[in-house]
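Apart from one protein chain that is not included, each protein chain of the complex appears where it belongs.
Per-chain numbering from 1; labels A, B, C, D and E assigned in written order.
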């Protein structure tokens, strides 16, 4: 059944088809206005699901795609899916609105842009609303492709193409791994449905394919979510237009990996490896992202690394939250909070990071640069933008009273709770988590400050700016303002989210923790008392401010890391050396010399056949059913051998030809000896005609110039050909010695005359029993003749392609 | 008209078309008209046959009325007919492309006849149920391919076809030798009968293994299996794109088909050895092919090496010897035939409009030829196996087949090679279609436009095969089942 | 009787073969091949004809035709080869005393 | 000095006639004795080749003004259509039939559709060989 | 006798292979011709060189040699004739156009761009 829900998912694709038409027909109106309708209407449509999901219920609609393979387009809306769907359509609306002002309709090829964007939107909806893993994978790949196209939107720029390729290769690598993982899951459970797989998760826990499947799927999630060390594509993806960066590369697509981890937690989270991998990679990424962000001077690069870091943070919380499933004996509430924090921060991140990206876009748009070394003092020129920057950055830095503070506190709680994992005696490792988290938060604080104060504080350096800055047009400010107000609203009233969105989503991630009909209680509030978390935050602010002010003194730390060891360099080197090596390897054997190719082929031929022959002990030599040998036959055999050898070693073309003729005639004679008159006749005439042909062609060909008698060359050839001859002979002898069945030819003597009316069996076979052979054999002859005619008469000049 | 003879139609229609066209070499319009009509009729008949076999099971035709194994029998099982149908379906767009691109000179010199003779050979090779008759059809196909590759007689064509012909002549001789050995041991030529006889053996017969390996080499040479594919890159890059398209789409496939057929029907005496060997070679082929693709900066060469990669994928599916693997191999085979034809045509057009085949010298083509660029992009995605395009289903089933058989390393190899395929092809898109435009003005615009329709048809077909996989799947499944259970084939042919 | 005829033919062939090997130049070798071998083959064909005629009562026109053919073509063939040899300047054995064709040719060239 | 070809040419005139008669004999005899379309065809073409050797292409063309390329198609069509003829009788492709008829003068003869098929083979073989030789011979 | 013939076929394959591996066009073409001779003999041998009358019913013998392989060989011979003549002409056309009959001269820019 194809339902409205399916239509909702497909709608952006359908709209994408209309975009180029609209772009051509209605060129006066910015195409974005039409496009805006799509996410907006979808947002409203999805809001309707809120009452359903907040009761922990779900909606499923199945449309059969390839049921024979267990692939059906099963649209499935539950808390988690809806959360993402709202995020996608909500932020999507804002981004499209923003893009209308950001991209000029005169200069840009908007048709392409919006097609890609809508494609992405549909794909993303498909990812989060599909229950079938194959369908999910389908949409997953489409997000990668649309991301590729959006990054390379300004395709004339070298850097755009570089970034696009990088993102595609890395995400596709993950995608392919994920596909294999999905198939492995299918091997274990015989279904592609996530719900059904989750239902049997306890059975597959000890399956030998469980761990490989998990690792492969995590690889998919990590590459998509730019987790360390696959994060390197994200900064380069910033070559995309800023609306794209805000939408794909911070708010939605990169969160597809997080979605996948969350979605598959019910399947995998029972194993300890899942917990440690997800949390471990998350925290590493958190640290590495925040640490790297500080060194950059391009605003977008800072935001990119910040995104990497925040994604790591969310993931680490999900990992910790999974502990609720892994340990069934401990107090679940300790860890459930982590999951809630993850989801909450996911939303918060979308709000503040989205607004920050848009803010950077505005700055870039108005000043013509994003380099903080050139920027500064914009506070007075662009007050609204400045406000957006301050609120967004402070929220990101985890300062009250914004929503970032709340989730940061919850994050610290989650990390501190890890230390109680002493159940399996890793408390020493567990302690690392809160420490790293805290250090990462300090860096987060620092780059947040950099964003605000290096851009808006200090002196205005008009001479370094490509264009004179103004406050942005109002239309461009709407979207960031909406987002930034959400930052404040969620900061003060976090609980408007907690029961409608977060709790149902948690139910999807941790279904087994809940008893039937039970719901999660998520209460988020500012004041917890003088907890360790609060002191940690105070420490962050104190130390962060100190470090921010003294940044010049310690930024030398970054130069301690040699550039050549970075993962970026590794990627570049891999491609470069890979291509070089491929070229070398190929150049090594693809010499263009047919002689070389033949040598390879013959060596393979003999080696593999001889190996099989001896390895399988197939060599049999018997004289049981062989025909008797007589003297003249032996002499003729010798004759044939000699004439063949003469052909082989003759150095004049006439000698070659004459001895070839002799060879052919002797073969004909063997046909006489072995009682094949028709063959003898045919062979004789054909040999003569062939010789005549050779003579004819000799007119056009030069005499054989003596091969440069390189002994090694000749010997090599000789050895190869000798091996070929021996192989043929040995197999022949063995095949002759192993006649397992009677030949079918006993049929022909009687049938020839009685059924086919001919006395010459060979001829009867040729024209009747196997007449088809003959029919197509004369076709071969005919083609050959016409081919020769064509080859000689038709002579086109030059190397033509068409 | 009696229905019994309908199975000869896929061979007879192109044969008669080609022959009749011989009589009117100078009348180009008439030649084109006849070719088109024949192409359409061929497709219709083939689809009819597929549906017929779907409903009534394998159809056989005992040529001359002689009961097998004494006469030659044509066997229309699902695999054969699916491939024959695909052949006819993709040959029509390529034909349309030829109208626009091949040039009057070539048309006057029997181009369409040779084209249809090639299809005759290919279709015959798919349908025949006799191993020696297979050789004959191989020769029909080959001799037609020889002349097509050299058709026009330019320098590069002559140079490359010399190598191509040489390798194939040798492999033909080895084919005869292999048939000779097989006949010595089994005393029969009919494939069903061979299968029955070999199947009746209780234990492995070493010499049969050797012969199986020899057939592997013979068909591997035609099918471009590692390390036997060296002849391919040069020769496929030499002729005009229409011819290259039909080569890339069909020629290696016949070799693959023959391996598929013989390695499921006949040589199942010692699968532990033969199929493992096939699997290993398939794995190396995937990697070696893609290494070649990455090594080159010439768009034609990149594409040509990708032909080799696909050979590895399909044969990997053959080697696992299970249901999913076979399904995957058939799906992928059909997909690859379509998409390779499309890609060759697109790349041919690209080279035409760019005026060069060197990647480094082109750029920004998409600015003037957006349709060409986007079709190419979709084709690449399909090639790589991005869902929901046609390449995906095959790849999915191949992964399943590999997993079922426990050949995880081969699965991994396939995925890595897929990624590299993506890299090799997307470079063309990024550097050729994207990038700074190098064209001063698109002066060939009007000419090139008509070249796009055939590729569009093929791409649409690829999308259809992907999205409509459910329609195709039952057919493919029947084909795979027939391959897995030789009894069905034997029963249908020998009627015992 | 027939057997003997065959043997004679075979021996004649052998003699001519030895002749082809031993004789010094192309022209003399032609003697061996066109005369002795032709005679030999005709002996054998005659034997064959007699064999089938006497033993089976089968008169084969083909054998007679073959004999006729060999008889007719051998001299023409020999003529062609020797002329080709002479015209391409294959020298005579140094003991040869007379070369009329050369004289004729040179005379013609002079005039 | 221009070579004198009288000897060869005279011999050829006789021999070609013999060979042609022989080749037709071989062709018709093929179903029962060695011979048939291939051999008959090849012999006919070798007779023509002998003519070409002894005389020259243009002379032979004058004697036999045939477009061999068309002949290839005609031969193929004869063979194929013989095979297709089976359709009319509802028997498999390429089914042959034969019968014994009493004709005036010749007495009882066997007539087989196989002979018609073989005629196609014969024509193709002749045409192919001569196309090839003529084309190469003309190429300068 | 089958063993002897197997060896003969092997020698023909060897000679053919050796010729094919040389650089000269004529030798290569001749080589393919020799290889096909080998293949045909092999087919004849593998069918069994059983004694018996030639497969002509007119001879009214009690047993005949296997006619099937003979028919196959005949087909193969004719096909290889067609192919060889094509190859031969291809060879000389290639020589005329590329100006070399040395396969090393036919390399072309195959390896590197």
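FYI, contacts are C-beta pairs under 8 Å (C-beta built on N, C-alpha and C of every residue); 3 or more make two chains touch, one makes a residue touch a chain.
Everything below uses one rule, namely that contacts and distances are computed from a predicted model.
As stated in its UniProt record, the chain not included in the shown complex is "Multisubunit sodium/proton antiporter, MrpF subunit", which appears among "Multisubunit sodium/proton antiporter, MrpF subunit", "NADH-quinone oxidoreductase subunit N", "Lactose transport system permease protein LacG" or "ABC transporter ATP-binding protein".
Of the chains displayed, those contacted by the omitted chain across the entire assembly are A, C, D, E.
From the options A:169, A:240 or A:692, the residue with contact to the unseen chain in the full assembly is A:692.
Within the full complex, the residue among D:24, D:53, D:81 or D:116 touching the omitted chain is D:53. Within the entire complex, the positions of chain A that touch the omitted partner chain are 630-632, 635-636, 638-639, 642-643, 646, 650, 652, 654-655, 658-659, 661-662, 665-666, 668-669, 672-673, 675, 677, 680-681, 684-685, 687-688, 691-692, 695-696, 698-699. Against the chain not shown here, chain C presents residues 2-4, 6-7, 9-11, 13-14, 16-18, 20-21, 26, 29-30, 32-34, 37-38, 40-41, 44-45, 47-48, 51-52, 56, 58, 60, 62-63, 65-66, 69-70, 73-74, 76-77, 80-85, 87-88, 90. Considering the complete assembly, chain E touches the hidden chain via residues 53-54, 56, 59.
Basically, only the chains that are shown with their structure count from here on.
Counting only chains that touch, the fewest steps needed to get from chain A to chain C is 2. The most distant chain from chain B, with centres taken as the mean of CA atoms, is C.
Averaging C-alpha coordinates per chain places the centre of chain B 57 Å away from that of chain C. Listed for chain D are residues 32-34, 38, 69, 72-73, 76, 80, 93-94, 96, 125, 128, 132, 136, each touching two or more other chains. For chain A, the set of residues touching two or more other chains reads 583, 586-587, 590, 592, 594, 598, 677-678, 682, 686, 689, 693, 697, 700, 728, 732, 735-736, 739, 743-745, 748, 759-760, 762, 766, 768-774, 777-789, 791-793. Counting only pairs that meet the touch rule, the chains in contact are A-B, A-D, A-E, B-D, B-E, C-D, D-E.
Taken together, the chain B residues at the contact with chain E in this complex read 132, 135-136, 139, 142-143, 146-147, 150, 153-156, 158-163, 165-166, 169-170, 172-174, 176-177, 179-181, 183-184, 189, 233-234, 296-298, 301, 358.
On chain E, the positions that touch chain D within their shared complex are 54, 56-58, 74, 78, 82, 85, 89.
Note for the complex: chain D touches chain A at residues 26, 30-39, 42-43, 45-46, 49, 53, 68-69, 72-73, 75-76, 79-80, 83, 93-94, 96, 98, 110, 112, 114, 117-118, 120-121, 124-125, 127-129, 131-133, 135-139.
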